[in-house]
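With one protein chain withheld, the remaining protein chains of the complex are depicted in position.
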Amino acid sequence: MALTREAYRALEDIVGPENISEEPANMAGYAYVFMVQPYMQSPAEEYFMPAWPEAALLPGCTEEVQAIQRVCNKYGIKSHAFGTGWFPGSLAGSPNTITLDMRRMNRIVEIDEKNMIAVIEPYVAVGQLHVECIKKGLRPHVIGPGPTTSSLASHAACCGMGPSSINTSHSSRNILGVEWVLSTGELLKMGSLGQSGEWFSADGPGPSLRGIMRGYMGSFGALGTFTRIAIKLYPWPGPTKHESTGRSPCYDPIIPERMSSYICSWKSWDDMHEAQYMITEAEMTYSGDRAVAAWHGAMMTESNQEFYELWQKGILQKNAFAFGIILGGHSDGEIEYQEKCLKAILEKTGGWIDEELEKVPHAVGSNYWWHLWGGEIIKGIFRGTGSFFCAATGDDTIDNACFGSYLGDTLMKPYIDKGLFLQEVHNVWGSNLYEQATIGSHHEPLYQYDPFDLESTKAAIKLGFDSVGAAITEGVGLGFFENAGEMAHTMTSPHAHDFHKYMKKIKRVFDPNTASDPMGYCEPE
Amino acid sequence: MKIIVCAKQVPDPEAPYTAVQVNSDTKEISTKGVAPVINPYDENALEAALRIKDENGAEVVVISVGSKISQAVLRRSLAVGADNLVVVDSPQFKSLDSSSIAYVLSKALEKMGEYDLILTGRQAGDWDLGQTGLILGEILGIPTVNLVRSVKIEDGKVVAEKILPGAYELVKSNLPALLTVSSEVGELRYPIAKRKIQAYKQPIDVWSAEDIGVDSDKLVQIDMSALMPPPDMGRDCQFIEGDSPEEKGKNLASILKGG
Amino acid sequence: MAQKDELTKIIGKKNVLDDQKTLDAYSRDESFVIPVRPSCVVKPTKNTEVQALIKWANETGTPLVPVSSGAPHYRGDTIPATGGAVVVDLSKMNKIIRVDRRNRVAMIEPGVTFGEFIAALDKEGLAAHMPLVPRSTKSVVGSYLEREPITMPRHHWDPQDPLLCMEVIFGDGHLFMTGSAAGPGTLAQQWENKRAQIRPMGPAQTDFQRVVQGSQGTMGIVTWLSVKCRVKPELKKSFLVPAKKVEDLLGLVQKMQKVLLGDDCLILNSHNLACIMAKDSSEVATLKDALPPYVLFISAEGRGVSPEDKVAYQVNDIKIAAQANGLIPLEALPCGLSADDVAAALAKPSDEPYWKNKAKGACRDIFFLTTIDRTPKFVKAMFDQAESKGFSPNDIGVYLQPTVNGTSCHVEFNLNCDSNNKAEMAKVKGLVNDSLVFANMGAFFSRPYGSWSDMVYRRDGETATFLKKVKTIFDPNKIMNPGKLCF
Partner (left out) sequence: MALIDWKADMVRCERCSNCKWVPWQKGPGLEFAQVCPSISKHNFHAYSGAGRYHSSLAYVTDKIGYTEGWLDIIYHCQMCGACDITCKTNRDMEPQEMLLALRAQCVEDGQLVPALMDVMEGLKAEDNMMQSKKADRGNWAKGLKVKDLTKEKGEVLYFAGCRISFDKELQKVARTAISVLKKAGVDVGIFGKEEACCGGRSYEMGYQGEIESFSENNAAMFKAAGIKKIVVSCSDCYHSFKVLYHKIGRKLDIEVLHITEYIAQLIKEGKLKFSKSVPLRVTYHDPCHLGRLGEDWIPWNGVEKKVMGQLVLHDPPKVFRRGKYGIYDAPREILRSIPGVKLTEMKRIEEYSFCCGAGGGCIDSDPDYSLWVAKERITEAKTTGAEAMVTACGWCERNFSDAVNETGDALKIYDIIELVEQAI
């Protein structure tokens, strides 16, 4: 169903003819992303989102976004804001929806060094923000998907954990100020911004609308569009510039003074998780998360071929259970403390730093990039097969993550035995530890499938579905994929106090005409 | 006076031989990385039409039937001076036999209404069958002359020179008539820049099979039993050495002799 | 009385009180909120009773006012705004459900006070995140639900800290658990699966607990909270940094927050520090005179595999940072007050009398959020205000608490007063109600009690509009503490 000419003209009047398109070839670009099939539970041979946007718009400012929303309400159209689009939930998924590509809103409004606050627009990439922040001795929270992703999107509307979560928490916890164009076109300035025009706090007065704005997962555009947000920044002990040497495809970082990068290994999940308790209790890492050595192996090599050759050597297998760390001290004393703790913890838990692994070219460097800002994730997670999905995630304690890892292994094994996923590299990611694990530990038992291979994709779809069931029956908890979208809610909500019923009310009350795409969130009551 | 020129889109017959690929499995010939062109003989027919237009004044309409017709290619006819372009495009028209194409053209002509003269190329540069024009004349029941090397309008009649081996025949016919035109007519003129820009903006008629009332049952696809690539025409370029043209000549002769 | 019979049916006779004395006690507090007498006070003992109460209230249209701390109350939020209300006093729900040393979390009911909580944690090797010396009757759940700041900004990642998950019975009568506690599985099953209800976010795409927190009981009644605790330090080094002006201390505070140095970090003026440390009112005056005008209290705690090293490097770095700001961290002030004594006082609830009442028998607070760098102008404004209203600057306590890793700062002025002095009380009332002057300077009243709620929701009508929408979702019949906030 195409837009009526009247509606199209109304939209065109807002953004100008060069910033709106209905061109099908253009829409294809807004209808494709990896993991669509398992995420949407759509057929393996169907590569695109079930519904394509009717049009894509490039709004240039908050007022334009508001005007667009008013047109949507008037003509019965839905909108879906799009940051960098690196997740199915960020694409338009319902019929009669327009995509708002926020690309033109790409300013860093302010970096307030004194109060450690950055105010950003939607298309500021995590990597860009990182570079600008370190000039002032600060860093933003970064998410696993890495530097190309929209910092605003992960903070305000999607989900965000990453290797630095141990010190920068979960994206939803870093929000200090929000400028929010609701589905109705109304503008909400949350917290201190609404009361006094300052960006430092978004909670209150009274109850916090942050709770409506997002939860563990974001609303994926279903409650409107976030046009500017303020986020908390964290300390950066390094120099004012990231420096590297070498040329494509591997650039080796010049690791700053008072920082170091290690890949630590243990002989089992249990030992590693024991160490995680000690690491977080001692508050001694700058960044650090679990990632089996096969994942590190993929990150440190230049090609799949090189990775395969490294795999043949057996070094990675020897270090199957690995935890990458960056240490970083603001003083000599701090870094010495961190180094000493690491040594002590490895001793207590039977862990080691494998010299042979460290000697592999780019090993130390890729670990650094990864922990710095989710760099090299593409090598680690996508180069092998092109896509991935997860078996039974769930965030709570470190012990629970350990339990989830075993569960993930069990769930994946039959498929891996049949050669349907990348072997041995299973369970590659996870255990981002939020706030020194005081609010939990993320884990993603991750399997890499080939979206070009129908059988592999079918297996991914099936395991994706079964995993949600397993998360419930095995009690590992509701994590990343169990928490977003109507389909997951239908399965999980009855086992979690019917949260879905409230979300449906929220959707109805905040978006009475369903003028925002409900796909990544839920249908209204 | 209204002249209709039938033009077919063909792979460029002048494509470098290495770019031509014969696929025996799909029974298709492709020219890799080479754009299709208007059949050169049809271009000659268009040139003939334009000359009549130059001299006598006429409306020249180009019609093309096929599947996946490139408007960019066919619009060249407008750029050189044709008044209108009609494209009849349907997936059904892929690899039709000559009589079916003639039938489709006849249906399109019905929709177009009155005409005085129809010009087609003598044959198409892809399969070189040379039948469509003649069958179309037969269907339309109008005088038809093939292998025309020149054409003129005199006193309301068409006067054409038809090629014979070593001679030509002067044919005069009432209108409407159909002529199939040969390359001797002369190459299609170059477009002038201003017209080119207009040609890409000018609205054209794009019709489907349904628009002209084609009866699908009457369409016959060519049933090709086999398509084989030509024997390897490997070339080997040798430079004949020699200090003077004479010496080079001698050396060449000796090589040709097998010495 | 039909109401009493029905309530008795729900929670038993001994837990339904309607004697005049009790009703009087619950009808007024230490705030300037107009006293309104409830029709009944009930003391449920378990969540099913609370749920039944809320269902009954929905059916009968009876307003419910939840209370968890013991008297005296200070903020007016526990005083009914309309007649015919039933006060739900949760003090009998006072179980410490679980203390989990490994995951640094505890689960508690609303009736648990800080004293009880600290003792229970201590046994397991944990320590609580403390607001500034709470009164002995203060409920931990109440404090955390009201977003009272804690004294350790480095552990304060989010304004909702240290609150993690909760069980809440919303105004519509639905029993709900938030965060990772939501499910699947019962709590017992979750514990079995090594879960400890520590992830506050969610479930799914809503942070339900944020809607409940700060709502002054207008969304539902919380029946337990899981809360973030810290590991009891093996050693702790504390310092007092004296200064003449607030401004002088801010560079060090900002530096410490920027590099996440130290644990406790707060600024008190001499009045407040004296009130906290003195035995009684007479000692307050002497101690205050001996104290520098402002004191920054900081500490570094040692825990984990190498506690001594942790403290050692932090102390060293703190000293360097202090020196760079022209300050000297002292283990004891010249008057003899030692940093360790202050640390000890901050680690437990207030002795009696409550420190805020120590000087003059009563106290009213003005507090709001800003950023650290903007605090001096507010301090000045407070004293200017007091002067203009004829209130003695001598009776003003100042408490500056960096929050959320130093990205914001809680500013609190404690106006010490004598409740029997009507003239003085009128001045205090004037100062509290005239807080618009701070709002106009950029102060953020994130916890709008009493008359402040009118002020803030008038200022920010959009937020009020959307909060009202939220209210229709969780408490459609508006039975939860009506008349508070913008509902």
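Just so it is clear, A, B and C label the chains in written order, and each chain counts residues from 1 on its own.
Following the convention adopted for this analysis, a contact is a pair of C-beta atoms (placed from the backbone, for glycine too) under 8 Å apart; a residue touches a chain by one contact, two chains touch by 3 or more.
In this text the structure is predicted, and so the values were computed from the model without any measurement.
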Contacts of the hidden chain among displayed chains: A, B
Contact residue for the chain not shown (choose from A:Pro38, A:Gly93 or A:Pro147): A:Pro147
Sole residue of A:Ile108, A:Ala320 or A:Met491 that reaches the chain not shown, by the stated touch rule: A:Ile108
Candidate in contact with the missing chain, chosen from B:Gly33, B:Pro245 or B:Gly258: B:Gly33
Sole contact to the chain not displayed, among A:Tyr32, A:Tyr75 or A:Tyr406: A:Tyr32
Sites on chain B contacted by the missing partner chain, in the whole complex: 9, 12, 14-19, 30-36, 68-73, 75-76, 196-197, 200, 237, 239
Touch residues of chain A, complete complex, unshown partner: 19, 21, 23-26, 28-35, 47-48, 56, 58, 84-86, 101, 103-104, 108, 124-125, 127-128, 131-132, 135, 145-149, 241-244, 247-251, 253, 302-305, 307-308, 311, 369, 373, 375-376, 378-379, 382-387, 416, 419-425, 448-453, 456
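Note that only the chains that are shown with their structure count from here on.
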Intersection of the contact lists for chain A and chain C: none
Taking each chain's C-alpha mean as its centre, the one farthest from chain B: C
Length of the line joining the C-alpha centres of chain A and chain C, rounded to whole Å: 33
Separation of mean Cα positions, chain B and chain A [Å, integer]: 59
Interchain centroid distance [CA atoms averaged], chain B/chain C, Å: 89
Shared interface positions of chain A, touching two or more other chains: none
Chain C residues counted as touching two or more neighbouring chains: none
Chain A residues touching chain C - in the complex, by the definition given at the top: 112, 114-117, 137-138, 167, 169-170, 172-173, 176, 182, 186-192, 194-198, 200-201, 203-212, 214-220, 232-235, 237, 277-278, 281-284, 330-331, 333-334, 336-337, 340-341, 344-345, 348, 394-400, 402-403, 434-435, 437-440, 471-478, 483-484, 488-489, 492-493, 495-500, 502-503, 505-506, 509-510, 521-522
Interface residues, chain C side, partner chain A - complex: 102-105, 147, 155, 157-160, 164, 174-177, 179-180, 182-185, 189-190, 192-216, 218-219, 228, 231, 254, 257-261, 303-306, 309-310, 312-314, 316-317, 320, 369-373, 404-408, 439, 442-448, 453, 456-457, 459-460, 462-463, 465-467, 469-470, 472-474, 485-486
